[in-house]
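Provided herewith is a single structure, encoded as structure tokens, for subsequent inquiry.
A single protein chain has been removed from this complex, and every other one stays in its place.
And then subunit A:
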Amino acid sequence: MSGFPILSLMLAVPLAAALACLFLEAKAARTLALVATLVDFALGVVLWLNFDVGGAQWQFTERLEIFSGFSWALGIDGIALLLIMLSVFLMPICIGASRSIEKRVGEYMAAFLLVETLMLGVFMAQDIFLFYMFFEAGLIPMYLIIGIWGGADRIYASYKFFLYTLLGSVLMLVAMLWMVHTAGTTDVPTLMAYDFAPSVQTWLWLAFFASFAVKMPMWPVHTWLPAAHVQAPTAGSVILAGVLLKMGGYGFIRFSLPMFPEASAYFGPLVWGLSMAAVVITSLIALVQNDMKKLIAYSSVAHMAIVTLGLFAFNVQGLEGSMLVMLSHGLVSGALFLCVGVIYDRLHTREIDRYGGLAINMPRYALFFLLFTMASIGLPGTSGFVGEFLSLGGIYQVSTWAALIGTTGIILGAAYMLFLYRRVVFGEQKNADAAAMPDLDTRELLMVVPLGLAVMWMGVYPESFIAPMRADIAALDARLARAKPHGDSAPTTGKAKPAHAESAAHGGSH
């Protein structure tokens, strides 16, 4: 590829800025952090523009043998590219959303920039141990962010977050050690093509599952998420929901599925079962929440369950759909947390009952909140629709029951999101202080408008986002073909399925 190490540069920029922020005053640290994240975003745009769609599978590869046991190997494919774009896009917005942070600003910005470095590293790493280090290291800054700048119950939440995810990851590390010992390489692309014996795949898959299921998070190991989300500061929630949750999905798509196809098929029903349970249970829990952030946190678990349904559908539709759900959820849930943050900054409460009738005094806010609510529900024309439709279409081909129950998630999603919106934005202005809140200011508009545009773009013309990953998804599908489970939708005549496929293609390749 091109000789210029753009991936290393994208890691170096936020890292250097993080170190500098530690020594800076509050105002300078804010500016520097914003500049660094914007520079990284610009580099990301350059990366996307130079990405050769339909070219080599791994692009921008770098390899330096400077360590013993593993190497500094970076490289991206279309899947990683999209997730990197999501991260660099959300980061400046997170920095912008941190205006309300007043204590220890330098350290705060340093922690955030460090998180950005490590997240990008996870998506770029081409060495399995390098991946693990980036994957694990993110725990430290997130622990500090939740613990120092979080809400009232932050200590408990930070412990829970750290120990839960650590336990999952160490089991994965043992599996990685075994794999490297057996395959004799730490190179991820080589390992993706290596055929492990089906009997050991079972164990390896379970060890990886322990880690990714916690990160995802899947029911019933999701309990750290509401605790961490609710207690984290707004920007922390945005980055947690927007990008960190995607690491679980990325892990499945990069490791579990291609490395252990047989085991993935074997455990498919387990994943479906957990996902079905998650969709219904967490949606119902979301319905009764009084805390806005908690509600959105539970809705994240439900959306992630649709991602896992799509991933374990073993077909192109499902895989593309789950990637799109991940991207869309990154934007939408980030935006929703931002919307909560906007009114939380004004009234310092997340309790739904304390608001009401905001449409009257905050019309612009109401508009954007509505857009993101609709995107979260999956209204056609927004990003949420495309991904969920494809995922559920994909899973329908292998399990009609999973598709049926998964779809209730959309109905329940509509219920809790519309219920939330009605209570917060419509109705009468029952609280004087809430009625006196000013509308969005320029800074806040600068944060929500790009998100709104991205959500609409992805909803109207998803081809831009599907194109870079099409070849990679096809390769993954080919890899999974030998283990593909038989579908129970049994399309006997050619009638029902083409209609289905056509509408999916409709959403997919317009």
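Quick note on the criterion: contacts are C-beta pairs under 8 Å (C-beta built on N, C-alpha and C of every residue); 3 or more make two chains touch, one makes a residue touch a chain; residues count from 1.
Here, contacts and distances are computed from a predicted model.
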{"item": "The complex's invisible chain, by UniProt name, from \"Aspartyl/glutamyl-tRNA(Asn/Gln) amidotransferase subunit B\", \"NADH-quinone oxidoreductase subunit N\", \"D-methionine transport system permease protein\" or \"Anti-sigma factor antagonist\"", "value": "\"NADH-quinone oxidoreductase subunit N\""}
{"item": "Among A:E136, A:D187 or A:E320, the residue in touch with the chain that has been omitted", "value": "A:E136"}
{"item": "Among A:L163, A:L404, A:A436 or A:A478, residue touching the chain not depicted", "value": "A:L163"}
{"item": "Absent-chain interface as seen on subunit A, which is shown", "value": "22, 66-69, 104, 107, 129, 132-134, 136-137, 139-140, 143-144, 147-148, 154-155, 158-159, 162-163, 166-167, 170-171, 173-174, 177-178, 181"}
